[in-house]
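Note that this complex is displayed minus one protein chain, with the remaining chains in position.
Moving on to chain A:
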Amino acid sequence: MSLFYDARIRAFLYQTIAIGAVVFVAWMMFSTASANLAKQDIATGFGFLARQAGFVITETAIAYEPTDTFGRAILVGIANTVKVSALAVFFGTILGVLVGIGRLSHNPVLSRLMLAYVEALRNVPLLLYLLLWYSLIISVFPPVKQAIEMLPGVFLSNSGLVMPAMRWASGLEALLIALVVGTVAAVVVSRILARRRIATGKEMPVATIAAFAILLPFAIILLFADISVSLDVPELGRFRLTGGYHVRPEFVALLIGLTLSASANIAEIVRAGIQAVSKGQWEAATALGLPRSRTLKLVILPQALRIIVPPLTNTYLTVFKNSSLAIAIGYPDLVMVSNTIMNQTGQAIEAIAIFMAVYLGLSILISLMMNWYNARVALRER
């Protein structure tokens, strides 16, 4: 009994019990699951990933045919999830910063309107909004047969927006490489110029030089590479539109829903961040003669950014996880594709394990990236 009064032995005992309990439960679940699966004649393991999928995915961010494998289908789901969440984060951030600044405006009409916007979005479930936007799109726009032709070749109907698409026979890769090279060059050049300005005080037309750096590789490729591209103009048939690039209502509804909900959260974060910057900073900038807009841009926002970035990371992660609500309106994201696979193969455990692992992995990746950014903007203590 006296052994039990030794803190080290007690610690060892508690930890052994905790780990033992977890291992025991896991083993119990594993053994019953494998017994149940064997009884129900469901295959186990990840062999199914190499089999032919055989189902259609309406929206594919990367090339996919029903003859491709289940593994490829999951990749399409991941690509769709990343596509919609990245776009929602991008638009949501811009909108959210504007709304957050509007909330602090001295103009009472603007600040109240922005408050109403934020409250309306934060107090109603996102899923409800998704369904609402989706049925709004479906009910407001006419059916395909009476599609509105907004511009020549651009059709708007309740099955989405169809517009002319560019079909690249060759040269697309070269142009993409040129874009990457140009962007990198522009970043490098503007950094060198900034360092020179700090060292010597000489002003250079940075924007013009950067634009030139981006455009030059493009121009070279356009002049010398073999580029052939054709325009694929959609045609209105009797029942459906054929050809062209199709923006589907599921995607639009999901993008709108995620963007708006992200923007409301980001607006609150931005507002809190700006309010956390001490009032003396405003007064000092005013004393220097800076107008309000420049004070905000040059003095307040850079400081507010340090407070904003950690909660912003959480919002980005939330957007990414909320994109899984796509299944409710039928946008083929990772969860919906996995659900289809689950129904076809019966391998629920594997399918769920895959999509949970993907979400977990991407969540960690996003946090790492945002932490890296946060370390960059953080205050350098002496």
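Here are a few things to note about the model shown:
To be clear about the criterion, a residue touches a chain if its C-beta (ideal position, glycine included) is under 8 Å from a C-beta of that chain, and two chains touch if they have at least 3 such contacts; residues count from 1.
As a convention for this text, contacts and distances are computed from a predicted model.
One chain of this complex is left out of the view, and of "GDSL family lipase", "ATP-binding cassette domain-containing protein", "3-hydroxy-3-methylglutaryl CoA synthase" or "Amino acid ABC transporter permease", the protein name its UniProt record gives is "Amino acid ABC transporter permease".
Set against the missing chain, the residues A:T69, A:S190, A:Q303 or A:S324 yield one that touches it, A:S324.
Among the residues A:I9, A:V56, A:I94 or A:L128, only A:L128 touches the chain that is left out of the figure. Set against the missing chain, the residues A:D6, A:E119, A:E149 or A:E173 yield one that touches it, A:E119.
Mapped onto chain A, the interface with the missing chain covers residues 11, 14-16, 18-19, 22, 29, 32-33, 36-37, 105-110, 113, 119-120, 122-129, 131-132, 135-136, 138-139, 321-322, 324-325, 327-328, 335, 339, 342, 348-349, 352, 355-356, 359-360, 363-364.
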